[in-house]
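The block underneath contains the structure these notes are about, expressed in structure tokens.
The complex is shown incomplete by one protein chain, all other protein chains being positioned as in the whole.
Entry: subunit A
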């Protein structure tokens, strides 16, 4: 039987955060492109080259700024069970990971300036070998999740 994907989505605002992060370099490229367009006449660069450059930039902006964040958000799922955490993510490659509670060594929440602006936080789950992230949850949700996991992870078993 095929398992159902995990139930919980991350915060919808994640899309905005990812979009902004993706668009910062894109904006710089746009500025460069506009400047170059004005200079194109001077260096007698044919019009079709300029047009192609604009088309490429437009597609790039749409893909990195809009399409990918949307797909990424739709794919990102997680679910915390009593004994394990199930995470699914990925754009082209969809990866589903199981982390048992007894293997969890510590749980952190972290927040960069951009996430803080949107009142979001990322939960990081570390085992002795791997680190897993649940990005961009609502601040309160993130700290609740962190507390819940660290509570559940307090199961004793032999070390490592």
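By our rule, contacts are C-beta pairs under 8 Å (C-beta built on N, C-alpha and C of every residue); 3 or more make two chains touch, one makes a residue touch a chain; residues count from 1.
Keep this in mind: contacts and distances are computed from a predicted model.
S.K.: Using the UniProt record as the reference, specify the protein name of the hidden chain from among "Putative membrane protein", "STAS domain-containing protein", "Xanthine dehydrogenase" or "D-ribose transporter ATP-binding protein".
M.R.: Answer from the UniProt record of the missing subunit chain: "Putative membrane protein".
S.K.: From the list A:12, A:74, A:96 or A:154, which touches the chain that is not on show?
M.R.: Of the candidates A:12, A:74, A:96 or A:154, A:96 is in touch with the missing chain.
S.K.: I need the residue numbers on subunit A that touch the omitted chain, in ascending order.
M.R.: 1-4, 81-84, 86, 90, 92-100, 102-103, 127-130, 132, 157-160
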